[in-house]
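Note that this complex is displayed minus one protein chain, with the remaining chains in position.
Presenting chain A:
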Amino acid sequence: MTVATRPPGPDTLRQRAAAGVSPAGRGPRRGRGIAYATSGVLLSLVFVLPLVWALIQSFEPGTDIAATPSAKDFTRLTFGNYTGLLGSGNDIEHYMLNSFAVALGTALLTAVVATLAGYGFGRFRFRGKGIVFGVILVTVMIPFQAILTPLFIELNDVHLTNSLYGLVLFYVTFNLPFSVFIMRNTFLQIPSEIEEAAFVDGASHWTMLIRVLRPLILPGIATTVLYAFLSSWTEFLGALTFLTSQSKYTLPVELYNLEVGTYGGVNLGYLIAGTVIAMVPCIVLYVSLQRYYVQGLMAGSVKS
């Protein structure tokens, strides 16, 4: 260990930082490590506990959940809530299918429309480009909650209310600002040499997009797809407003009706189990693809 006769220079600091030693020396480092670990564990517990609790509780019979407990003893765990939800009577799989169809449709359509627009904005010049971009971005300032009433009347007039197709169009539209923004940035970051080389080789615009640029824009598309899927899977107000017959309900609306007892008595076990079922795709998708989601948000926040 060197005897310090003057403050450590920048190089020493960098070496120490790289080695995980704080610039100030070694003592505080160990203490900070423990603080980090403890707060990390405690906080993650706080953040994740409600979801884990819900999962465990979904295996309790509804009567146990609603019973004033002398203890939450979890001794009578069963799949009863799940078997009760599936199949005749509750048909949760029907609503899962509705939600899935809408979410998938939204994700794919958003990806296509936003990619095309992103390509147009990011790689072409045309008159009025700023205006068109502005119009699409202005959607951000007009929350759908505030135009819900005229939107309902308008969609009703073209028979798109109580329709999963109509819901998809609605979701796609309000996903557009974010998605077009992401895709435009994606295209803007592609060096023009790649395209110039492809043009020299005689590629048409479509070949360009589909073959040449595809691997480069895939991360942006992944972010868009993920974001659109998740936001439509969890959306509530729009689905509640536009879907008026039970056969069309998505999961959030069906769960809501389970909660308020539209179909008779309220079974809290069904409600919790149904919610767990609804949460699983979100969590699975997120965990497997989180790279795209988080990076999309982080990049967007800095460039905004």
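As a convention for this text, contacts are C-beta pairs under 8 Å (C-beta built on N, C-alpha and C of every residue); 3 or more make two chains touch, one makes a residue touch a chain; residues count from 1.
Everything below uses one rule, namely that contacts and distances are computed from a predicted model.
> Identify the UniProt protein name of the omitted chain, choosing among "Fumarate reductase flavoprotein subunit", "ATP synthase subunit c", "Sugar ABC transporter permease" or "Cytochrome c-type biogenesis protein CcmE".
For the chain not displayed, UniProt's protein name is "Sugar ABC transporter permease".
> Among A:Ala103, A:Leu151 or A:Ile182, which residue is in touch with the absent chain?
The missing chain is touched by A:Leu151.
> Looking beyond the chains shown, say which of A:Pro191, A:Pro215 or A:Gly264 touches the absent one.
Candidates A:Pro191, A:Pro215 or A:Gly264; residue touching the omitted chain: A:Pro191.
> For the chain that's not shown, point to the residue among A:Leu86, A:Leu108 or A:Val132 touching it.
A:Val132
> May I ask you to list the residues on chain A that touch the chain which is not drawn?
7, 10, 13-14, 17, 20, 23-24, 36-37, 39-40, 43-44, 46-48, 50-51, 53-54, 57, 65-69, 72, 112-114, 116-117, 119-121, 123-129, 132-133, 135-136, 138-143, 145-154, 169-170, 172-174, 176, 180, 188-192, 195-196, 199, 205, 230, 233-237, 240-241, 252, 255-256, 259-260, 268, 271-272, 274-275, 278-279, 282-283, 286-287, 290, 293-294, 297-302, 304
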